[in-house]
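A protein chain is absent from this complex, but the other protein chains hold their places.
Should a chain be cited, it is by its letter among A, B and C, assigned in written order, with residues numbered from 1 in that chain.
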Amino acid sequence: MAKSAKSSSLAPAAPAALFVGAAFVWPLVRLCAAAFAKGDEAAPGIVRLFTDAYDRRALGHSIVFSALVALASVLLCLPGAIALARGRFAGRSLLRALFAVPLSLSGVIVGFLAVAMLGNAGALPSLLHASWLRGSAFTVGGLAAAYLYFEIPRATLTMEAALAAVDEGLLEAARTLGARPWQVARFVLLPLCAPAMRAAFGVTFAASLGSFGVALILAARYSLLPVELYRAFTGTLDDSLAAAMALALAVVAAVVLMAAHRGRR
Amino acid sequence: MRIALDQIRVDFPGHRALDGVSAEVASGTVTAVIGPSGAGKSSLLGVLSGLIAPDGGAVRFDDEDVTSWPAERRRLGVVFQELRLFDFLSGRDNVGFAPRVEGAAAGERQRRVAEALALVRAEKFADRPARVLSGGERQRIALARALAMRPRALLLDEPFAALDAELRRNLRDELRALIARLGLTALLVTHDRDDAFALASRLIVLRDGRVEQAGDAAALYRSPASEFVATLLGEAMLLPIAARDGDRAQALGQWIAVTGSGSRAVLRPDALEIVAEGGGWPAQLVDARFAGSRWRLTLVGPDGHSLTALTDELPAAGARVAVRPRGPVHTV
Amino acid sequence: MKTAFIAITLISVSAFAADDVVIQYDCIPNYANWGGVTALYKKKTGVTVPPDPKGSSVAMAALEKEKAAPRADCAYYSGAIGVAAAQKGLHQPYKPAGWDKIPAGLKDKDGLWWTVHTGTIALVVNTRALGATPLPKTWDDLLKPEYKGKVTYDDPTWGGTGFTFVYGINVLKGGSATNWKPGLAWLKKLDANVTRYPRESIYNDVLRGEVAIWINADGNGYKMKWVDKGPVEVVIPKDGTVSMPLVMGMVKGAPHAAATKKYFDWLLTPEAQGEFARSFFRPVVAGTLPAELAQKFLPDAAYAGVKNLPLAEMATASDGLKKAWLGEIGKK
Partner (left out) sequence: MARRIRPMILGGALSAIALAVVLVTPLVIVVGAAFVPTASLGISSEEWVAGAGAGRAFRYVLDTYGHHLAVSFEVALVAGALAIALGAPAGLSIALAGRRRAARVLETLLTLPLAVPGLAAAVALLGAYPGRGGDLGLLVVGHVLYTLPYAARTVGEAARAQELDRVLEAARTLGAGRRHRFRLVAWPALRRALGSAALVALAVSWGEFNVTFLLATPSSGTFPTALYLTYTTNSFPVAAAATTLLLAGLVPLVLLALKVGAEPEQGA
């Protein structure tokens, strides 16, 4: 076999692999074990997660809520992402910076921003004299708005990166073939953007699912799994249930991300 | 420097890239390795440059076995197909790379860089960042970078593939003059016969990892060892031979002078001439177009065989003509 | 992997020098003025007692989880949770100087826990947020539809005050240490009017009017009214309520034991007790409640119906009642 002198060895990657193994893979294995262990409870955490109506609903809420937020953010941000990826206009890099900064905000800040803006004593209700907005931060709608705020930067920048490869010449070709603007969008642009949108959906879904700070601060009566996980882990010391919830979050997020990134590169 | 390859074998998962290739590049000559894509050309270049360790066989520079030498010790000036310039450096710093790693003193470095840039006439744009140069400019810088190393030989991998026809012809002529002037040994890897004939005096024809034929370029063109070589090196019409009598053979009902012991005659368009009716194969003129310096005629010969001829003048329209080889025809 | 952690820990040397810190679980700055007390202690001794957002139940849970390698030095609990922690063997005995000034019923005979100040479960009402709805007078008023979405109490699995209320209302409604049905039934009815069961201090939310009625310690209400000048009134329900001692305990295996003992001693000094009093939590050491603060409390008559609950019984029932509350109300 020609050991082509070209292919360099993967040795430099060993330390990083060992680290991720010891700090992530091994703990995840222990997490699975804990989730399936009964301990002094009636049944293993993973079973109780699905038999207990409240916790099951929290898991359901988390998945549905994250999916809706991810879908909304992808559709909302597609035009902007196309402009950022394809357009050459002044201030483009400034605009991208305005998205990059909020991207690095952690959930807890976004939760606080929501309360500051839409709380009972929030700034927006008084600035806009819209009393119906008062306290809306603590409703499901407020929670969705906060999550959307949290995901817009992520969706936009993920799609922008993926859209750089879109060949605009195809749109012009379609026009020369008689396609009207909406037909160009529907039959050429959308298929071209589909991989980027799928990737962005995966990333925003996983981020929403795992987002803990926003839910902790707004903690409306709409139960979300990360908060129940926090309660199980710190409040009732139910390690097996906490492990099961953590495992559920991890598996759902990983599966959706893998599916969204199928066929990338 | 004389380069010799002895029974070189290279296996990659799933296929054998080079299967016992032996060849020689005489010192001071320019040899071209030609073959379709997948024939093993780039593997050969990899083995020569030291970037690929062969599974078998030996590489010798002037009778010294260098098979195990790493690329950085071989001092072969390689101009890659993708050029592979250091885009984070200027043109000038690219050219200065080899002298720098060699540890040459600053003054010496500047002198060698200036000399290399002059050779390829790249002084004007040398100080701009490499990534903003045009295709032709990047090509010159890549060549200068190899020359600045004062290489023992040049390895050129499809050097003109990415350039447009006109630029290609200029650079080709310049490179040919440059190599001659420097007396360099060079090996060119290409799938384009025009490049091969323009630069190389000797050819090595590669097919599926084996040497199909090697030797003087003109000899290979005129007397190819196989149909593969014949069609690779030029446009060829292959006529079946009905009968053979010593150095004469009968094809399409006419007796013609032949060489070689093949069963089919290799006719080149430039080796056919148009004569009055009865002087050769009776043919009907079907199409004629002016191909730059000469006329390209398409004719239909006996029992429908199509013949192509390159001639200086155009026969009168509708005239009944005949086609005849100018000299002996090689058979494969 | 162990060595890697030690290496990483060594690299990231904690920003704290060895003993100029005391880690107190449940040290919420604007609850019972812990912010002011710890700031005063730091000014006096340079020792930092960092703030900690844990409620009493979560603090006890954290101590249980870290039993093998304790992180905390001491913990502050509302009511019986501290006694429960002592029963679980999480504390080590220490009788701070001034031990004898603490009334008998409010301290453990072995020094495993002791009361630092006391409060009373009451209704902390933001009148602006309540709007036109009249002030509730009794517990049963809270069940009326006009209080829908206006009532809140801390999740008992998070905070001790919440637990003290849940246990207390059960006793008031005829339940006992082992029979929780009356209390849970009443709380189930109240659930219709409850906005949310927070798992963090919502002092600011109440002050800003995010929340109308907060069932919590009376001291917080008085502080909002007199110190923060918020539109807040304190209501002691006519059909009785319960007192709530706030206890402290030293963690078994506390990393900074010496510093903790000095800290505990200081907490019972008139200076510290006076600082606590500024948040209208009644100091446990008699005579340290300044007169001008005392007269801002509701008249003693309002406190006539306040029951003192037997802490030991309450402690043993704590885990069970919390799970029952979760099952019936928390997780519905």
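Everything below uses one rule, namely that a contact is a pair of C-beta atoms (placed from the backbone, for glycine too) under 8 Å apart; a residue touches a chain by one contact, two chains touch by 3 or more.
Because the structure is predicted, anything quoted here is derived from the model rather than measured.
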item: Omitted chain's touching partners, listed by label; value: A, B, C
item: Touch criterion as defined above, residue of B:35, B:50 or B:91 at the omitted chain; value: B:50
item: Contact partner of the left-out chain, one of A:49, A:63 or A:77; value: A:77
item: Absent-chain contact - pick from A:44, A:195 or A:213; value: A:213
item: Absent-chain contact - pick from C:111, C:183 or C:230; value: C:230
item: Residues from chain B at the interface with the omitted partner, ascending; value: 49-51, 70-78, 80, 82, 84, 86-89, 97-98, 100-102, 128-129, 131-132, 145-146, 149
item: Where the missing chain touches chain C, by residue; value: 1, 5-9, 11-12, 14-16, 21, 23-25, 27-31, 35-36, 39, 48, 50-53, 62, 65-66, 68-69, 71-72, 200-204, 207-208, 224, 227-230
item: In chain A, positions touching the absent partner; value: 6-13, 15-17, 19-21, 23-28, 30-31, 34, 76-77, 79-84, 86-87, 89, 93, 95-109, 111-113, 115-117, 121, 123, 126, 149, 152-153, 156, 168, 171, 181, 185, 189, 206, 209-213, 216-217, 226, 229-230, 233-234, 239, 242-243, 246-247, 249-250, 253-254, 257-258
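One rule holds in what follows: only the chains that are shown with their structure count from here on.
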item: Distance between the centres, which are taken as Cα means, of chain B and chain A, whole angstrom; value: 56
item: Chain centre separation (chain A, chain C; CA means) in Å; value: 37
item: Averaged-CA centre spacing for the pair chain C and chain B, given as whole angstrom; value: 89
item: Residues within chain B bordering two or more other chains; value: none
item: Contacts with 2+ other chains: residues of chain C; value: none
item: Chain C - residues contacting chain A, complex; value: 1, 4, 54, 57-58, 61-62, 64-65, 129, 155, 157-158, 195-196, 198-200, 205, 208-210, 322-323, 326, 331-332
item: Parts of chain A lying in touch with chain C, wherever the complex brings them together; value: 19, 22, 26, 52, 54-55, 115, 119-121, 135, 138, 216, 219-221, 227, 230-231, 234-237
